[in-house]
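Worksheet: the structure to be examined is printed underneath.
Every protein chain of the complex appears in place save one, which is left out.
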Amino acid sequence: MSVEVRNITKTFGAFTALNNVSLNVESGELIALLGPSGSGKTTLLRIIAGLEFADPGTAQVLFHGEDVTNLPASQRRAGFAFQHYALFRHLTVFENIAFGLRVRPRATRPSEESIRQRVTELLKLIQLDPLANRFPSQLSGGQRQRVALARALAVEPKVLLLDEPFGALDAKVRKQLRRWLRKLHDDIHITSIFVTHDQEEALEVADRVVVMNEGGIVQIGPPHEVYDRPANAFVFNFLGNVNLFQGRMDDGLMKIGDTELHVAENLGTSVSDATVYFRPHDVKVSTEPVGQESIAALIRHINLAGPVVRIDLERADTGSRFEVELNREQWQGIDRRVGDRVFVDLQRVRVFPTDPKAPVEDFSI
Amino acid sequence: MERPGGHRRPTAEPPWVRRLLIGVALVFLAIFLWVPLAAVFAQAFAKGAKAYFDSFNDPVTFAAVKLTLIAAGIAVPLNLVFGVAAAWAISKFNFPGKSLLITLIDLPFSVSPVIAGLIYVLLFGAQGLLGPWLIDHDIRIIFAVPGIVLATTFVTFPFVARELIPLMQAQGRSEEEAALSLGASGWQTFWRVTVPNIKWGLLYGIILCNARAMGEFGAVSVVSGHIRGETNTIPLHIEILYSENVVAAFAVATLLTLLALVTLCLKTWVEWRAAAESQTAEAE
Partner (left out) sequence: MAQRKTSPLPGFRLTLGYTLLYLSLIVLLPLAATFLKTATLTWDQFWTTVTAPRVLASYRLTFGTSLLAAMVNLVFGLLVAWVLVRYNFFGKKIVDALVDLPFALPTAVAGIALTAIYAPNGWLGKPLAALGIKAAFTPLGIFIALTFIGLPFVVRTVQPVLEDLDAEVEEAAASLGATRFQTFRYVIIPMLLPSLLTGFSLSFARALGEYGSVVFIAGNQPMKTEITALLIITKLDQYNYAEATAIAVVMLVFSFVMLLTVNLLQWWGSRFQQPH
């Protein structure tokens, strides 16, 4: 069952939550809507569910080509899992899952026997069959979210919508549950859209990631693509740790401090303000300069805990601070102390024009 | 915002249902609350403003007002001190039987005011348990001011405590512990930390306690003896006036009605202030 939204605009008073958004989700896909809070991702999800309605106009929501724009939530058959689970606290786990079947009109309501069968099936699927008679208050957070998912699946929804499904869980349970969700999706192949502000979660679980910012879609693509080829500075920034060097760009030559870098991007022949973006692990560190593009820096702090070594550096020319990550073998080849001088070669950089509005991320404290 | 074509949020009812519900609720409130409120003033001014103001020109009315002020003036501070002490013990400490104690504090609310008066008659009346001893020592409690004060204290007993207990329980004791660890004494901690935290709840409790103290009828009626100019509070005075001079009865009743309206205004204001303060606290 494919899902398509066209020209969705949603305003709350003076605030524009969504600005003319269109999106196509293929049948059986698992899609992540990724963005910071206020980017409009939850609003988009709620509009697909029918819990919210887009501003009137040319806005359309299509389920498998069928226009459901004007259908209320109760008739869309979109399964929705809420961030705080929204379980019915007066009903047992069993009755929570059975709810959607029991409220069907008499004509289409399954028999008591088939309700029992369906709920038992789902309880097995979420591995909670021994807890059927518990109340939600007697379950852990992770168990509650699984019940919420089973409840949404019970009505055989055309599409499964999940709003920050793991947002309220602690880090460890979150990791377990998102693998479980991926596996569940591989088993039942229901078209699913989930909202998250956690890039790691989106990149790990989704078939495709939709990056949103300020009420619009910034980039759509498979996880490796958005990570490796971010469409703009925002995406680069949002998808992981990043270092920034401000500088000036002149016909393919990027001047930062005393160093000139040859970069792939050509922002035009005219001289312009530009910013170099690179990830902390996309660097080579050596004790001697390798070439013209090596940047001299002083070690300010070394963190040896964990699988990678994190080093805070201060550029010798401009004094700006940045962070690099090396694996342990690489570090053993260098083995310098705080205060020593090293040379850094940037392996993979992206250059974007400096946005005068964007706040400069400054790592110097 | 209503649009055709079922564009309604799933947590909202159709406009006609909403209007119907609001309409029925308002008609119900009008019949049972607002009309009686208006009737008090309409009856009081039924024979004009002069008759209304003449009603107060009566020494017996003054005596009733005075007695009501005395009764409330004693009962409210007594229950205030009790309420704070009880809330302190219950909210800041753990001890067995705590929930039983809370239930017992609420007890006077579930006792009919008539019975509240009766228990003091049975204790202090001429035929009561302590009656003979009191007569020997020439102490009058029943059919006298002490009885009225006692009955008023009983019926207003839980007001301050039940306002403060949940509030102070929710606030916990970490702030007090912090104050003590910084070297404050017990009293300093109470006045500088606890009182500012509970001031709105405290004020609210006092307001409600006072309204009930000044308006109590049943309990006071049993212990008063209805001696004109001596043991009649305002409500009892209204009862007597009602059989003699309806306008005067309603005129005096407007005093208590205005007190009730002021109470409701204060209550709304206190709630508004408390909400505003908690919002600022959250925003910070």
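Labels A and B are assigned to the chains in the order they are written; within every chain, residues are numbered from 1.
The rule is short, and it goes like this: contacts are C-beta pairs under 8 Å (C-beta built on N, C-alpha and C of every residue); 3 or more make two chains touch, one makes a residue touch a chain.
Since the structure is predicted, the reported quantities are computational estimates derived from the model, not experimental observations.
Chemist: For the chain that's not shown, point to the residue among A:Phe80, A:Phe94 or A:Phe194 touching it.
Modeler: Of the candidates A:Phe80, A:Phe94 or A:Phe194, A:Phe80 is in touch with the missing chain.
Chemist: Write the list of chain B residues that the hidden chain touches.
Modeler: Residue positions of chain B that touch the missing chain: 10-11, 13, 18, 21-22, 24-26, 28-29, 31-37, 39-40, 43, 78, 81-82, 85-86, 88-90, 92-95, 101, 103-108, 110-115, 118-123, 125, 127-129, 150, 153-154, 157, 173, 176-177, 180, 186, 189-190, 208, 211-212, 214-218, 221-222, 234-236, 238-239, 242, 246, 249-250, 253, 256-257, 259-261, 263-265, 267-268.
Chemist: Please give every residue of chain A in contact with the chain that is not shown.
Modeler: Chain A touches the missing chain through residues 49-51, 72-80, 82-84, 86-91, 99-100, 102-104, 135-137, 148, 151-152, 154-155.
Rule of thumb we're sticking to: only the chains that are shown with their structure count from here on.
Chemist: For a test of understanding, state which residues of chain A touch chain B in their complex under the given definition.
Modeler: Result: residues 50-53, 56, 70-74 of chain A touch chain B.
Chemist: Which stretch or stretches of chain B touch chain A in the complex?
Modeler: Those in contact with chain A are residues 3, 5-10.
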